[in-house]
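A single protein chain has been omitted from the complex, and every remaining protein chain is retained in its original position.
Lettered A, B, C and D in written order, each chain numbered from 1.
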Amino acid sequence: MIDKRNLLVEMDAIEKWYGPTKILDKVDFKVSRGEVVVLIGPSGSGKTTLLRCINHLETVQGGRILVNGKPIGYRITNDKLVEDSERNVALQRRDVGMVFQRFNLFANMTVLRNITIAPKLLRGLTQAEAEAEARTLLARVNLADKENSYPHELSGGQQQRIAIARALAMKPALLLFDEPTSALDPEMVGEVLAVMKDLATSGMTMVVVTHEMGFARQVADRVVVMASGHIIEEGTPEEVFENPQHPKTQALLNSVLH
Amino acid sequence: MIDKRNLLVEMDAIEKWYGPTKILDKVDFKVSRGEVVVLIGPSGSGKTTLLRCINHLETVQGGRILVNGKPIGYRITNDKLVEDSERNVALQRRDVGMVFQRFNLFANMTVLRNITIAPKLLRGLTQAEAEAEARTLLARVNLADKENSYPHELSGGQQQRIAIARALAMKPALLLFDEPTSALDPEMVGEVLAVMKDLATSGMTMVVVTHEMGFARQVADRVVVMASGHIIEEGTPEEVFENPQHPKTQALLNSVLH
Amino acid sequence: AGLPDAIASSKTLTFCSALSQPPLEFVDENQTPVGADIELGDELAKRLDLKTKWINIPFSGLIPALQAGQCDAILSQLFIKAPRLEVIDQVPYAWSQEILAFKKGSPVVDDPVEMSGKKVASVTGTTATVLLEQANEKLKAEGKAPITIVEFPTGTAAFQQLMIGQVDAYGASFEIGQYYDQHNPGEIVTGSKPFYKILTGIGVRKDEKGLSKALEEQFALMMKDGSYAAIYKKWGIESDMLDAPMPTQPAN
Amino acid sequence: MHFDWPYFWHQLLTPGDKFLTGLGLTVSMALCAEIIGLVLGLVIAQMRLSRPRPLRAFASLYIWAIRGTPLLVQIVFIYTGLAAAGIMRFRDFTLFDITVSGSVQAGIIALGLHEAAYMAEIFRSGIQAVDRGQFEAAKAIGMPPSMMMRYVVLPQALRVVLLPIGNQFNILLKNTTLVSVIGVSEMMLVTETINSATFRTFELYSVLGLYFLMLTSLWTLFMRWAEKRLELSSRGTATR
Partner (left out) sequence: MHFDWPYFWHQLLTPGDKFLTGLGLTVSMALCAEIIGLVLGLVIAQMRLSRPRPLRAFASLYIWAIRGTPLLVQIVFIYTGLAAAGIMRFRDFTLFDITVSGSVQAGIIALGLHEAAYMAEIFRSGIQAVDRGQFEAAKAIGMPPSMMMRYVVLPQALRVVLLPIGNQFNILLKNTTLVSVIGVSEMMLVTETINSATFRTFELYSVLGLYFLMLTSLWTLFMRWAEKRLELSSRGTATR
């Protein structure tokens, strides 16, 4: 099922501790180019933590993470992993976009500036180029008319779509979503999911933590189930949803679907 | 209907302004000894303000308030009303107990101390006398076992019953209640209303602002309806509830009862 | 060696002085430094073809300021004393005498020891403070009550405390006491006899022998041509004049 | 650079009597001034929150004037200025065998008056942090203002004001150095005096700085401990 040469994310035997508590216990997790992976699991199972390890927003205490074939957050010096400088990690993160539950748009900037700032500063675009790209992206998320608004003037659903556009503006190889719709009022969930579906269809590699089972069923190439810091089950949406093997998966699906 | 000699509260042509806004507009309001008056009216109509004028927690800009035949908050000097000192007002307030929506028990004192402090300091009781009285009152509000608790350790219903006991400890001639149950979870409303009914039955003079129409029906001698700073209607509960005269009263009853 | 480079290039000689010690150094109503030491310093500099600059520093801060390079020399009735000579050189130019100043009406005594149990003001870091402390040692040995020494950062503050009556006496130099006595007639009575006399000198950093040499030479010339005497006469302190030029201390 | 280590260690570890007396004076002046500041500050805070206009105006004026002018100016003004104008002269007095000189009195009073303005603002914000309902309940039950303050409001304000009061005391400790200008032989003036005989300014002021660092750090540690205790005790009541 997994084609080694085509791997975009390769996590091997990841261990993560918070103080004395083990949060991730030798987790192996791989994502191929173009794949859409949905991550589900009960609260506290480590989904957010796993996601945040991919772009090194969390440090790990054991194991190895390769993004695009290169280790992230660590350099290999004399065969030993050495934590990399913030500056180098920042470079590596440009390939990995992230969309947060609470949107986290830059509160001091207009929508347009939110989207253009990173491409200008980090991809070296001119103001005009960055704005042109930003307007294309805004059109894509159906918010062409909001470029001069400030985040606090927008609804949650609008903010989340801007957040997606902002992430796309860096032309990442991979997008991470951490419950992108769970802070939204129900009437806004649809507009965000529509944008995500559109992305998936266009071939973007995505890892999505979500409780939206409908989305998973329609869009996911693979569903991965976590519990207490382990991956307990994975497979196509059909396999996992119709025929769950692990009793915890069954319990989870029961609670989410009803 | 009103026996002049028996009046406990006599408010004549009360005017109250907040800055440029008139809150009470020439309100006449009288309460006889032993009477239970329930005050209803839409939000912002001035019920709380009227109640707080009775014990001079609010100043008035016109009119006259007598409690027990004596003016409150003002002295008559050379035939003119002069605002009284805080110290004198404090003396006059001892005859008027008040129970607040948010209980306002003294947060730094145990239940017992909440009840005994004023009688000790103001009525000159000894510690032993004050405690004996307090225990009787605690038994009356069914909280004999809570005397050493602090307010934040009690439920809202318990706190409100303590607040009633605290007010009673000063042996007031009159008790004012400002929506005593509206900050309570529904399951606690009953226990507070029960104590209030008991008080009413025992002959205590009470003015109660409340939305509990059942209570008004059962206990009130008179229901007074306010709207926009005026008293628009009054009468027995039967008269007001069964046969409201003023269209605003009808609208109010519709919204409260349904 | 000639003058230090910094002086030669800026053409300015900078003095540190506690400008609260009339008639030697103080400020007039226009806030300009005046006094016998000031005139002496200006004249010495003129003869070296230099301008002067005066920096007002509390007395106790003078030597630190010199060490810190805030100025090239100290001209501020700085007595020549062994501990000072360990850290700086001094070019002698006059005598000084110590007295106790009293307010009119107070009993006048000649010896600090007689101030037992009383309060005496002095300026932090001056010899008066040291002399008062020595008197206290003596009093202690005799089992008598010590003098309460109250130190102030400036002579002005100390003098003012005396005028206001918050101290009983002010341990000062004879010259200062005499000046206040003349300028506040009837307010001050100086102690009848100076109880201490000491050589006074210009302070110079030890590593600037060129400057001390130059000052020493010019001072000798001033003595010869009478301009030295003229300054001291003008300020009424002829009794402090040196009889003959003396070498820079410590001599070696 | 030449740092005289032996001299430094000597001064640090075996300070002379004069220095220790200065240390004692620093601490005791700070404590006395703090007491004045607390009492007067409380009074002024009450005035600021009281009804009569003249009282309120006076309190505001006091706070504005004291907080708007430098402490150093206040110290000289009180000690020398008042005496020069013939208004007030600080005379030595002896209490239980301890003679308190006029300059020490003036210093304590100047520091205390200064502290009071800051304390008044701290108390005011503490009192205003108490829930309005507590005031109303106390009034409604018939307590006169003084009783309400004493039994209901101040005990509840205490928690809020403790930390800022502690920080302010730390500032006061450091401010005692300013009274050296009126001839009070606290640590700074003693150091100055020693310096004028030895000229080891760097070493001496390092020692002085370390002593102050010790005083202020000890006080900070004490405050942390007190805060933790208070927290524990309140948690105690919360779960009783």
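The rule we apply is simple: contacts are C-beta pairs under 8 Å (C-beta built on N, C-alpha and C of every residue); 3 or more make two chains touch, one makes a residue touch a chain.
For clarity, every value in this text was computed on a predicted model and none was experimentally measured.
Engineer: Shown chains touched by the missing chain?
Structural biologist: A, C, D
Engineer: Which residue, D:Leu12, D:Leu55 or D:Ala84, contacts the hidden chain when the whole complex is considered?
Structural biologist: Touches the omitted chain: D:Ala84.
Engineer: With the full complex in mind, choose from C:Leu3, C:Leu24, C:Leu48 or C:Ala65 the residue touching the hidden chain.
Structural biologist: C:Ala65
Engineer: Out of D:Cys32, D:Leu49 or D:Leu71, point to the residue that touches the absent chain in the complete complex.
Structural biologist: Once the missing chain is taken into account, the touching residue is D:Leu71.
Engineer: Could you please point out the subunit A residues that touch the chain left off the display?
Structural biologist: 55, 57, 86-87, 90-91, 93-94, 96-98, 100, 102-108, 117-118, 121-122, 149-150, 152-153, 163, 166-167, 170
Engineer: Just checking the interface: what residues of subunit D touch the absent partner chain?
Structural biologist: Touch with the absent chain occurs at residues 1-3, 64-65, 67-74, 76-77, 80-82, 84-87, 174-178, 180-181, 188, 199-203, 205-206, 208-209, 212-213, 216-217.
Engineer: Considering the entire assembly, which residues of subunit C contact the chain that has been omitted?
Structural biologist: 19-20, 26-29, 31, 55-58, 61, 64-65, 67-70, 153-154, 156, 160, 163
We take it that only the chains that are shown with their structure count from here on.
Engineer: Approximately how many whole Å separate the CA-defined centres of subunit A and subunit D?
Structural biologist: Result: the chain centres lie 56 Å from each other.
Engineer: What's the distance between the Cα centroids of subunit A and subunit C, rounded to whole Å?
Structural biologist: Using C-alpha averages as centres, the distance is 80 Å.
Engineer: Calculate how many whole Å lie between the centre of subunit B and the centre of subunit D, each centre taken as the average of the chain's C-alpha atoms.
Structural biologist: Each chain reduced to its C-alpha mean, subunit B and subunit D end up 46 Å apart.
Engineer: If a residue has to touch 2 or more other chains to count, which residues of subunit C qualify?
Structural biologist: In subunit C, nothing touches at least two other chains.
Engineer: Who touches whom among the chains?
Structural biologist: Pairs flagged as touching, ordered by label: B-D, C-D.
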